[in-house]
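Right, one structure below, let's go through it.
Every protein chain of the complex appears in place save one, which is left out.
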Amino acid sequence: MYNEYQITYTAQNTYEHWVDKAYWQFMVIPWEDNSQKNVQVAFENSMHFPMEFSHNGYGFRTLRCHSVDPFKEITFKAKFSFLKMEDNPFSFVPNASISWEYEQLAQLTHKVDFDQFLKRTNLTHLPSPAASLFTFDGEQSIFDNLLALNGWIFDQIYYTPGATDVHTTLKEVLDMRKGVCQDFTHLFCAIAKDHGVPARYVSGYLNQDGGFFGDTQMHAWAEAHIPGVGWKGFDPTNNILANANHVKVCHGKDYTDCAPLKGILFGQGENTTTHSVSVHSQQ
Amino acid sequence: MENIESQIFSSYQRNPQLLDELHEKDGSIKKVYQTLFELYGQHSIQDYVNLNNKAKASFFNQGITFQVYGDNTVQEKIFPFDLFPRIIDPQEWEVIEKGSLQRSRALNLFLWDIYHDKRILKEGIVPLDLISTSANYLDQMVGVDPPGGIYNHISGTDVIKHTDGQYYVLEDNIRCPSGVSYVICNRTALKRALFGVFNHYKTFTVTDYAENLLELLESTKPKGVDVPTCVVITPGMFNSAFYEHSYLAKTMGVELVEGRDLFVENDFVYMKTIKGPERVDVIYRRVDDLFLDPLEFKADSSLGVPGLFSAYKKGNVTLANAPGTGVADDKAVYTYMPEIIKYYLKEEPILNNVHTYHCSRPKELEYVLENIRTLVIKPVDEAGGYGISIGNKLTDEQVDAVRKEVRQNPRKYVAQPIMSLSVHPTYIDETQSFEQRHVDLRTFTVLGRDKQFVLKGGLTRVALKKGNLIVNSSQGGGSKDTWVLKI
Partner (left out) sequence: MLARVANNLFWMGRYIERSEHIARYMNVNYFSSLDAPNLASQDRQFVLRSMLFMVGAPETNDEKRVDEESVLYSIGLDPEFPSSILNNVKMARENANSARDLISTELYESINKFYHYVVTYPKEVFVKNGLHDFTVNVTEMSAILRGKIRGTLLHDAVYAIILMGVNIERATQITRMINAKYNDALKAQGSYESKFSKSFEWTTLLKCAESYDMMRRYYKKTPTSISTLEFLILNPNCPRSVMNSLNQVYKHVKIINPERRYNKESTAFLIGRVRAEYEFKYIEEIEQDIKSFIDNILRSLTEISNKVEEEFFEY
């Protein structure tokens, strides 16, 4: 059963001085797979600069734009429509043997295959070993442990818009006990990885009709890989599993791989960007 | 003979502890050098001083220089050039050539593997940790098939001859190895100054480098391109190797571009010419990975081209060398070279590796800390001879400082026994005489689609400071013309 979705993404950029030359790359297009399909994209900008589709280094679709004339402000607007499958994230067949799952994690081939999502990055670096924060219960399945981790992070960190920015480290987050969806996600990935479970950062949209946390921009959650099951989405900001309200755009090691907007400016002075997102679904 | 010797080599002092390229062990002149020795002996030292000054002026006027940045000034320096050539006999050269090629091929296969199936890691032959902690491994390169299957189109292999008479590789350079322009300039300068000596030796030419390089680069053109347009990309004229970049572009007859001359549209790369955009298919890049594309890597880089990496991933342009090759010339990977060669090529390594202690391994770290005085301590990821400590040259305080640093950052360091580089008679300006100086050799290997080329010669670098073992130009090194003799 599919829901029809409409998402509008707007980015308004204003600059202190005239900018001679600029390039932008947006990574905001919903990812296409079995659960999200028929993605239609309409894109425009207030300066009528040429735009084109491409892919970033990890193979996710991007929208690119470069300036033609000098400008002081520019607004980008993207509209997406697509179909999203309604499914129950709990409906999967668990592994028969719990110990088998952990044995898999310990295999060298597993470590090599998932190295990208097991290695630490600056943003998923824990100030102390994960075990001092959250321990895995070896009697429980990996999935159950991750579920518990999801809840633990939800309890530990208070969702506080504006408390952090894209450079905030986990040490700062853990000290403040405040953060936004990125920080929840980074913490989830860091702890999962430290326990040998491959985990990745997911950037996307959240349908907030259900009253979920998240702001009016893009949302972030995590995916963890369970042997025999595959990648499962966890949203620690809301203590839920990723479901039909989560529209995935891309994934990566951390926020750096998934930045929705990258801009390169040849000019001086400050600039400000405001993003806004609206998500609608009709059944 | 006695008389000749007294003119120019009279004050030459031979330290029997060192391996001298000119002499046999018993002190007699090696056969390949005999004619040269006699010919040079016919000159007075004053002749030699004059020739040397002329050669220097010629380098200077041609602008074959590198810039040294001071507080407010930029000084132009010539890369010191020595008029007494180094001769490599055919048998020795065969070993060096085959060995260099073997290493380049093995490294290419290694790179393919670690960006695809990662078999060598899964089989535990090279530790996963080496790759996953390397800052030079690019996740974006996973699964990318570089055109022609080539990653390290150009490799520079640094080889030395130890006192045991064997050649050892000190380092593989497969990011943007430089120095090849000096090989050719040295030959030109020597021909200008002492053309007569070439009448007595049958030496392989080195001027065919550019044509071979272009042919091999073109052989790795993207799919669907008939006659590829090739360019050289440089960080700009303020880069210390700019002369080489412009030299290579000129001798290959291709454009020398900067990032701002290129742009990407619909994942194709174009250069901005006076007649509008022209498509570019093969880029010999002399810009480091992280500066190639600000949209993908360092956002504040103005040297690169926004969108270049996506064009590369789509297979619409060739980058030589491929991005992400730096992971394999890491000094920690170096230590696995014998295993890497055996694994992919099923061959025994032709050139020796210097035994390396990994400070990241507790046992080896202990050994290193206890035996610092007999070892060279090197940072894993620095180029240009920076951060190297040579144990027997350190004061007690320096030893303590190095110990402390290594103990704190063991992953950052490796250590090797102190290798004694062979020495070669070298003209020294200050004393106006010939003295023994340590030399190494950088060979240049080019890989193309089913073709390969090793430059018959290479850059012999000389450590001009007495007793110094570090030959890099940034550390006061010079160079010599290097002759590979035809049989």
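Lettered A and B in written order, each chain numbered from 1.
We take it that contacts are C-beta pairs under 8 Å (C-beta built on N, C-alpha and C of every residue); 3 or more make two chains touch, one makes a residue touch a chain.
Everything quoted here is computed from the prediction, not taken from an experiment.
Within the full complex, the chain left out of the display contacts the shown chains B.
Residue in contact with the omitted chain (choice from B:10, B:133, B:246 or B:468): B:246. Across B:61, B:91 or B:408, the residue that sits in touch with the chain not pictured is B:61.
Residue B:276 is the one among B:16, B:224 or B:276 that touches the chain missing from this view.
Take subunit B: the residues that touch the chain left off the picture are 60-63, 232, 237, 242, 246-247, 249-250, 255-258, 260-261, 271-274, 276-277.
As a working rule, only the chains that are shown with their structure count from here on.
Subunit A and subunit B, compared by their mean Cα positions, are separated by 43 Å. Interface of subunit B with subunit A (complex): residues 118, 121-122, 124, 128, 131-133, 138-140, 142, 263, 265-267, 294-296, 299, 302, 306-307, 309-310, 313-314. Of all residues in subunit A, only 23, 25, 52, 54-59, 62, 64, 66, 108-109, 111-113, 115-116, 118-119, 253, 262, 264, 266 touch subunit B in the complex they form.
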